[in-house]
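Removed from the display is one protein chain of the complex; every other protein chain stays in position.
Per-chain numbering from 1; labels A and B assigned in written order.
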Amino acid sequence: MNSTDWISGGLFLAIGIGLIASGSAFPAGVGGLPGAGFFPQAIGAVMAMLACALVVTRRKKDASDSIQMGNARQVAGAAGLLFVYLLLWGQGLFILRTAVFLILTLRFLGQRWWPATACSAALTAFAYLAFDTALNVSLD
Amino acid sequence: MIPEILAGLSAVLDWQVLAFLVAGVCMGAVFGSLPGLTATMGVAILTPLTFWVSAEQGLAMLLGIYCGAIPAGGIPAILINVPGTPASIATSWDGYALTRKGQAGLALGINALASAAGQLTSIVFLAFLAFPIASFALQFGPAEYFGLALLGISLMAGVSGKHVLKGMLAGMLGLALALVGLDPMTAYPRYTFGMSEFLDGISFVPVMIGLFGLGEVLVQISERHTASGVQAATIGRILPKAAEYKSMIGSTFGGATVGTMVGAIPAAGGDIGSVIAWEQARRAAPDKAEFGKGSLRGLAASCSGCNAAIGGAMTTMLTLGIPGDAVSAVLIGALLIHGIQPGPLLFANNQSFVFSIVFLLIFASVLIMAIGILCAKPLAKILKVPAPWLWGGIVLFGTVGAYALNHAVVDLWAMYAAGVAGFLFRKARIPLGPLVLGLILGPMMESNLRRALILSRGDWTSMLTRPILLVFLTATLLALLWPLIRRAFGSSASNHRPSLDA
Partner (left out) sequence: MLGCCLFAAGCASTEGPYPSKEIKLIVQAAPGGTSDTVSRVMASLAESSVGAPIVCENKPGASGALAFSYVARRPADGYTIGHAPVEIAIVRSLGYADIGPSDVSLICLVSKTAPALVVGSDSPWQTFEEFVSAATANPGQIVMANSGIGSIWHFNILLMEQGTGARFTHLPYGGSTPALVSVIGGHADAAVAGVGEVVSHVEAGKLRALAVFDANRSSVLSEVPTSHELGYPVGAPAWSGFFGPGGMPADRVAMLADAFETAFGTEEWAKLCRERGMEALYLDKDGFEEFALAQQEFFEREIPQLVRMEGP
């Protein structure tokens, strides 16, 4: 049951149907011209058809077709840290929050304290100098 | 003619002009190689600085930025699978595959060589065929743009590798995401959920950074300590061998021709040009199966295609005064400030200035080749640093780059969502190339089909009388039906010939 074809087929079918349904709510075209809902419905219809084709033709006993998540815990942790970092965007000093975020991420990925700190400091400083100082993109 | 050529040459053979050109190329390389900073942004930000220098000096700097940024965008695409500019998306397909094989040096070398070759070829087109190309570009009405977009979208199947159905679905998802925002014809808000941040649609560059940058990092983290996650740390040689040069000649010049034509068409630039160049090279190649897995031909075609778009865009700009892409729109503004009006009158009244531009573009292509080859080794050293450091750097620069574009926090979340989606898609073996194609081409396809229908008063069939559109429609049908035709005739040469690139 862990077939990627099966899961993605179902997901795309749902999106396709959603597009068709939402497209009918948009104002219709005037004078025989397609309106705002024409393309959403057309894309939705093609997507639903392709999704059905994917589900029907899926290779049932293909071992390589199953999802291999690998280090799922590390991926979730890294993505979670980035989520918190983006949530805190604009709070406090850019240099500070960025360095802390990078140090925590690198530590989490198994780096020792001092290389993690050194690398984070270098990256943060470089990003700040390149964007804030040289290009006037205010990051704080 | 000859005196004008010499006058144009002597105007740029000035050490100050050349110094501005070198400075421009170097600055362009920085803008191009950092994802989120685009060539357009670099030229626009530095335009005011050119008020206080001569027209030649200012133009040298701005053209340098333009020419330097495009091949530099290929560097992160090759080394870390993150395209530096939208034009280098196709470069990442074969370029990063070569890096995984331990041939990063060769990929960077080809990037420099093919980019320069593509640009030089497009300059030859500019010098000899400027007016025919320009009048071809002017014939592009809504119906023709629709045909071009449709042809681009039909390439989705070609860039999907062996997961064709999933690739088409991803492409449809890209088209659907491109619907977000004000409807281009009626200004009715679609899928904006009442947020004014979404009125102009989802920004493309943050999504690109997320899909390729963050998504790639998450995949690499998940594959750590497994067999498929071993980082290829060898760089290898930079310059191709004689036989490899020979194998790439056809796709390089084919890519340059396609790139010049697409670049000349207003509002279509290197991003579309390089994808079409890559696909036509794949179709012409004896080793189709290698494309996307580290084909030198594919890499050469995409690199040469995106740089040739520069010459194409400059052709339209110089002959018609119409921007061929976003960067040349800014360049026109910069030239106006110096009292130089691009357009047919410039060709008639100030030929020597046109030749100055041609020579600046030639010098710039030599510079990008030299700088690209000299810097390949040191740049590729980035692969030697511990993987987590690289990941931290990609995530940090991707985030800051996504923000720098519009100073919008919503772009950061678009990048994050695209990153997570990119990770899941890779895991589900859903190809990302078609999704990006859909995002780029969706608005072009929809708005131009609807414009064409306004012009034909709602009559779908009358569009079919337009010759350029018919060519595009035929090519689209062939692209979609080609796999079936080939299967029907039963001979696929691709698997039997020994492949050079393997």
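Operating definition for what follows: a contact is a pair of C-beta atoms (placed from the backbone, for glycine too) under 8 Å apart; a residue touches a chain by one contact, two chains touch by 3 or more.
Please read these numbers as outputs of a predicted model, since none were measured by experiment.
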Which candidate, B:24, B:68, B:95 or B:142, sits in contact with the chain we can't see? B:142
Tell me which of B:33, B:47 or B:304 is the one touching the absent chain. B:47
Using the touch definition from the top, which of B:160, B:307, B:447 or B:476 touches the missing chain? B:447
Just to verify: which one of B:330, B:414 or B:449 makes contact with the chain not shown? B:330
At which residues does chain B meet the chain that is not included here? 40-41, 43-45, 47-48, 51, 138-142, 182, 184-187, 196-197, 199-200, 266-267, 320-323, 326, 329-330, 333, 336-337, 339, 341, 343-345, 406-408, 447, 451, 454-455
For chain A, which residues reach the chain that was dropped from this view? 27-28, 30, 136-138
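Going forward, only the chains that are shown with their structure count from here on.
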Given the complex with chain B, which residues does chain A contribute to the contact? 4-5, 7-8, 12, 15-16, 19, 22, 26-27, 31-36, 38-40, 43-44, 46-47, 50-51, 53-54, 57, 65, 67-72, 74-75, 78-79, 82-83, 85-86, 89-90, 98, 102, 105-106, 109-111, 115, 119-120, 123-124, 127, 130-131, 135, 137-139
Which residues of chain B touch chain A in their complex? 30, 34, 37, 45, 165-166, 168-169, 172-173, 175-176, 179, 183, 185-186, 188, 190-191, 214, 217-218, 221-226, 229, 386, 388-389, 391-393, 395-397, 399-400, 403-404, 407, 409, 412-413, 416, 419-420, 423, 427-430, 446, 449-450, 453-454, 457-458
